[in-house]
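Here it is, the structure, as structure tokens.
Moving on to chain A:
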Amino acid sequence: MLKAGPLLTVTQLESGYNHLQILWDVSLKVLKGEMVALLGRNGAGKTTTLRTIAGLLKPKAGQIDFMDHRIDGLPAHEISRMRISFVPENLHLFPAMSVMENLLLGAYGIRDPGRTKGSLAFVCDTFPALARRRKQLAGSLSGGERRMLALGRGLMSQPELLLVDEPSLGLAPKMATTVFDTLSKLKLAGLTILLVEQNVHTTLQISDRSYVLEQGRIVMEGRSKELMKDDHVCKTYLGSGDD
Partner candidate 1 sequence: MLGPTALWDLFVTGIFRGGMYALMAVGLSLVFGVMNIPHFAHGEFYMLGAYTAYFAFAVFHFPAFMAILSAASMGLLAGVLVEKLVFYPLRRRHPEEWVLNTFLVTVGLSFVMQNAALAVWGGQYRGITQYWQGAIQLGSGMHISLDRAISFIVAIFCIAVLWWFLDFTRTGKAIRAVAQDETGALLVGIDLDQIHTITFGLSSLMAAIAGASLLSLNPAYPSVGLAPLYKSWYVVVLVGLGNMAGAIPGGFLVGLLETFSYYAFGSGWQDVISLSILILILLLKPAGLFGNRGISLSKA
Partner candidate 2 sequence: MSTGGSHRWVVLSPLSLFLLAVLSVLPLWVQDEYLLQLLISSLLLGSQAMAFDFTAGFINVINFGFSAFVGAGAYTSALLVLHWGISPWLGPLGGAVASAALGFFSGVLTLRLQGIYAAVMTWFVGLTLLSLTASLSGLTRGYRGLNVPLFLETAARRPYFYIIFGVTFLTFVSLRWTGSSRVGLAFRAIGQNLESARASGVNPTKYRVINFTLSCAFAGLLGGFYAHFLGILTPDVMHSRQTVEVLALAYIGGRGSLWGGLVAAFIFVPLFEYLKPLMELRLVIYGVLLILVMIWCPGGLAAIYTQLKQQVRWPFMQR
């Protein structure tokens, strides 16, 4: 809040898998305390953007800056230790470990037991259901609980920036609402969030700003409230019939 510069700056990013490029010239900014959403169809490159920021993919070109550090090309574990947490769509939990072990591993980069304890208290507070099931194996949790656990594990490292990929995917509508409520609360608590979500309606409601990706390029950006009224967005993503 003291800093005027953005927390995360992505500049002219190009990325993809081996021979296939998925992102062309993607630039975006996330300011501290903001919740920013990435919108777009399946295959537009939203997940690729998050994976590249998180270091799971090496960018082919472009630059990523986070809190005055250049982080593009760094391995994922180092980016994680710089306090960027990525909660992927398919969660990547440790199924044969207990909920507690999963959470504690989330704080792997923090070697200070006092701080770990603090994070744990915060996570248990945010997700009481997890606290109740702390001895259960992660693999035996329900879909919604797993999603919570992944979010909880992501929060354990006390991140500055949370990257969340499709948090409501495959969840019952009620559970999805809970997830969105949680994200809003985290945002109010001061966390910066970059969100990818299919449920465009809700996303535009809870986020501050949004970027629209189409075929690996940013085609639009703006305040979420304004995008909601935009013609193209309405037609394509909020759907008012065939365009």
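On the choice of candidates, all candidates are chains of the complex that A comes from, given by their letters.
In this text, contacts are C-beta pairs under 8 Å (C-beta built on N, C-alpha and C of every residue); 3 or more make two chains touch, one makes a residue touch a chain; residues count from 1.
Everything quoted here is computed from the prediction, not taken from an experiment.
Touching chain A in this complex, out of the candidates 1 or 2, is candidate 1.
Every residue of chain A that touches candidate 1 in the complex is listed here, in rising order: 54-56, 75-78, 80-81, 85-86, 88, 91-97, 101, 104-109, 153-154, 156-157.
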